[in-house]
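Let's turn to chain A:
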Amino acid sequence: MPSATYSSPSDTQTFQTSHLQKSQLTTQGKTSGPSEFVKVDRDQPSEPADNYYGDLRCKLTYLQDELNTLLTDKMQAEKKSKDMEEAEKKLLDGDDGDDDE
Partner candidate 1 sequence: MSDELIQLAQSHLQNIPLQVISQGAEAIVFTTKTHPYLPTSKDSHTEYIIKYRPPKKYRHPQLDATLTKHRTIAEARLLQRLTNIPEIQSPGLIALDARNGIIWMEKVGYELIDYDDKISSLKNWLWRYNDNQEKALTEEIKIALEKVGCMIGKAHVNDVIHGDLTSSNIIITEAQEACLIDFGLSYQSALPEDKGVDLYVLDRAILSTHPKYAEQYNEWLMAGYERGYGKDKKSLIKLKEVLKRYEEVRLRGRKRSMLG
Partner candidate 2 sequence: MVHLDLHLKEGKTSYVAIGLEGSANKLGVGIIRHFPGPFSTTNRAEVLSNIRDTYITPPGEGFLPRDTARHHRNWVVRLIKQSIIESGLKISEIDCICFTKGPGMGAPLQSVVIAARTLAQLWDLPLIGVNHCIGHIEMGREITGADNPVVLYVSGGNTQIIAYSEQRYRIFGETLDIAIGNCLDRFARTLKIPNEPSPGYNIEQLAKKGSKYIELPYTVKGMDMSMSGILAHIDNLAYDLFNNKKHNKTIFNDDGTPKVTVEDLCFSLQETLFAMLVEITERAMAHVGTQQVLIVGGVGCNERLQRMMETMVLDRRGFIFATDERFCIDNGIMIAHAGLLEYRMSGKGFDYSDTVCTQKFRTDEVLIKWRD
Partner candidate 3 sequence: MLSVKIPQFQQSLQIYYFENVENSTEIRTKLLSGQDSHNFAFVNPDVIFSKEQLLSACYRALLDYNSGKIRTRSIHSEIIFCLGSSGNIVDSLTRFGIKEDGNRLIILKVIEKEEDVEYTIDEIVKGDNKDLDDALLRENVDFKQMQKAYKFQPSLSNSAREDFKETDWSLLLRKTVDLIQLRGC
């Protein structure tokens, strides 16, 4: 049964696939769709086969989604806290207008 583990010094998370129902199995990932520029999508993933490999594909798609979501959330949180920190710094130190960007 495939599973995925994310670990960093501050955080460890494991994702399982054992709880997935047959009806939840799909090759259409939530995070692996086309970009907004694609008007006609010719590149849909194929339907899963009714065997071990088809099952594996769907579960990997699920794990990929979970990981993508986790990583995206983490990145956003990081950005937010950095923004907050900067805002706080600005508030305390005053804006010296010395912006490098």
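On the choice of candidates, all candidates are chains of the complex that A comes from, given by their letters.
Basically, contacts are C-beta pairs under 8 Å (C-beta built on N, C-alpha and C of every residue); 3 or more make two chains touch, one makes a residue touch a chain; residues count from 1.
Just so you know, these numbers come straight off a predicted model, no measurement behind them.
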* Asked: Thinking of the complex as a whole, which of 1, 2 or 3 is in touch with chain A?
  -> 2
* Asked: candidate 2 touches which residues of chain A in the complex?
  -> 32-35, 37-39, 42-46
